[in-house]
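Note that this complex is displayed minus one protein chain, with the remaining chains in position.
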Amino acid sequence: MVIAIPMIWLLVFFLIPFAVVFKLSLSEAAIARPPYLPIMTWDEEGILSFILNIGNYFYLLEDDLYIYAYMQSMKIALVSTLICLLVAYPMALAIARAKAGSRNLLLMLVILPFWTSFLLRVYAWIGILKTNGLLNNALLWLGLIDQPLAIMQTDLAVYIGIVYTYLPFMILPLYTSLVKQDAALLEAAADLGARPATAFFSVTLPLSFPGIAAGSLLVFIPVVGEFVIPALLGGPDTLMIGKVLWSEFFSNRDWPVASAVATVMLVVLVVPIMLLRLAQQADEVQS
Amino acid sequence: MKSRLGFVPVMAALGFVFLYVPIISLIVYSFNESKLVTVWSRFSTKWYVELLNDEQILNAAWISFKIGAISATAALVFGTIAALVLQRFGRFRGKTLLTGMVSAPLVMPEVITGLSLLLLFVAMESVFGWPAGRGLTTIIIAHTTFCMAFVAVVVQARLADMDSDQEEAAMDLGATPARVFWDITLPTIAPALISGWLLAFTLSLDDLVIASFVSGPGATTLPMLIFSKVRLGVSPDVNALATLMILIVAVGVMLAAWIMHSSKSKTAGSNSGEI
Partner (left out) sequence: MTTDAISPFISEPWTDPSNKPFIRIRGISRHYGAVKAVDNVDLDIYKGELFCLLGGSGSGKTTLLRMLCGFENPTAGSIEIDGQDMAHVPPFKRPVNMMFQSYALFPHMSVAKNVGYGLARDGMPKAQIDNRVEELLAMVQMEGFGVRRPNQLSGGQRQRVALARALAKKPKLLLLDEPLGALDKKLREETQFELMKLQEDLGVTFVVVTHDQEEAMTLASRIAVMADGKLAQVSTPRDVYEYPNSRFVADFIGGVNLFEGRVTADEENHMKLQSSEAGLEIHVGHGVSCSPGQRMWYALRPEKIRIARDRPDQPFNVVEGMVEEVAYMGSLSVYRINLDSGKQIKVTQPNLERAQDNPIRWDQRVFVSWDSSAGVVLPS
């Protein structure tokens, strides 16, 4: 059956791999190809023996580095989601309230950067943020600072990069829920004596909660595991879990620990992913 | 809305500046003669010349293009089938599972997807002997998997907008299900198929993390090459490359938007009623 192909494909290449990751997180690293010991072995007498090694998880608990990296990832994801929301909301609102003709153009302007290479857009910030980069040159020229600011290789640079990259993911769901709102609601609020600010906080904002929820989760979830942005813009102190996993895998070649890191990350993200489904369903019901 | 300069329009304008300043700076400095990317000396196209003579970059670009085209096409087929199954087949066993598997790759951190697929490929190789080693094939499989989720979402949105009355009407007038798909469904979702393919192609072309995990010797994609160059610092030929890619994408997106727009205005008059 043709219609079963996507299902089977996703089972094999999306769902089963998680089981493989989990399995591997229970095995022991070794200098071998592939670099780990099998969980199940048949010994000489033909007896099947399992060696389950939960040591990898203890290792994550023992070494401060991992806990710190998880906390740091959550913090960065949370803060950048908030900043994204604050930057995106006025943009989404302006687009939703623009004339129908210019609305499509503005939307396209939001989506266009999303279509250009993510890697190159992050790269662009290096040129802007580095010590002798555009921003420092501009600020020095304006006389606002005497010394170049050290932004590159700090958390600030990572925040800028994340907000910049994930902004469209926040704007689009916000726009979708804002554009659905009936303009008559605001007129009714005004008619009943609400000032524009009051009307915004009592009508527009509550009605856009599904959009806020969807957008926030769409930003938060991938940012927790982000690798490229901390790798390019962050410094050695910027420990995010994606970066840790990457170096565990590529530099240390410790596949089991990398798998344990991934498993824990997945467990942490299961709740937000479920919430995202709920938010999207709520949005569908509303529309 | 009034045209006076309020808080919202000003903030929105600043937001757009924020979105475009990095891109514009990339383009501007790709024409800078100096090797120091951010110090302007004078206009030059020498980095473009250098880029076009860089065997390594051209090679990686060709590999990325091949991977993108094949994965996008496969993702288009599978994603469209998935969208049709989810949108048109009513309730069936495993629907929740399929829905979850279609939507989860959209937000799944790339490091997890990449690692898990690599481990799967390694396990498969040791059990079935396939895929032997890693390279183009494994990247294509990986990209097809996460791109089909995006295609499915785009196509599903279009199908949800579509009036299923039209399909029923065609069937009522004697069209077999295959015929209905060909005559009615396909023309209606065609714009979504085009943008779905383009999206999948772009995502594949853009992916660094997953490709790094599942790639092998001899399969260095363009993002992998750029990443290794960029890690060593800013280099103007990357700016030139970025400018070319932005140009291609901008033209492509405008073309797609134009196609979408013209087909939308054609269907704008269709009625949707209570079923």
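Note that the chains are named A and B in the order they appear, and that numbering of residues resets to 1 at the start of each chain.
Here is the rule we go by: a residue touches a chain if its C-beta (ideal position, glycine included) is under 8 Å from a C-beta of that chain, and two chains touch if they have at least 3 such contacts.
Remember, predicted model here, so these are calculated numbers, not experimental data.
Student: Using the touch definition given at the top, which of the shown chains does the missing chain touch?
Tutor: Visible chains that the missing one touches: B.
Student: Using the touch definition up top, pick the residue from B:44, B:73 or B:166 that touches the left-out chain.
Tutor: Residue touching the absent chain, from the options given: B:166.
Student: Pick from B:13, B:27, B:69 or B:175: which residue touches the chain that isn't shown?
Tutor: For the chain that is not drawn, the touching residue is B:175.
Student: Which residue numbers on chain B touch the omitted chain?
Tutor: Against the left-out chain, chain B lists 163, 165-166, 168-177, 179, 183-184, 187-188, 263, 266-275.
Rule of thumb we're sticking to: only the chains that are shown with their structure count from here on.
Student: How many Å are there between the centre of chain A and the centre of chain B, using C-alpha atoms for each centre?
Tutor: Here the centre of chain B sits 17 Å away from the centre of chain A.
Student: Would you mind writing out the residues of chain A in touch with chain B in their complex?
Tutor: Contact set of chain A toward chain B: 2-3, 5-7, 9-18, 20-21, 24, 34, 87-88, 90-91, 93-95, 97-98, 104, 108-113, 115-121, 123-128, 130, 132-134, 137, 164, 167, 217-218, 221-222, 224-228, 231-232, 242, 245-246, 249-250, 255, 258-259, 262, 265-266, 269, 273, 276-277, 280.
Student: In the complex formed with chain A, which residues of chain B make contact?
Tutor: 1, 7-9, 11-12, 15-16, 18-23, 25-26, 29, 36-39, 78-79, 81-82, 84-85, 89, 94, 97-113, 115-117, 119-120, 122-123, 126, 141-142, 144-145, 148, 152, 198-199, 202, 205-206, 208-209, 212-213, 223, 226-227, 230-231, 234, 238-239, 241-242, 245-246, 249-250, 252-254, 257, 261
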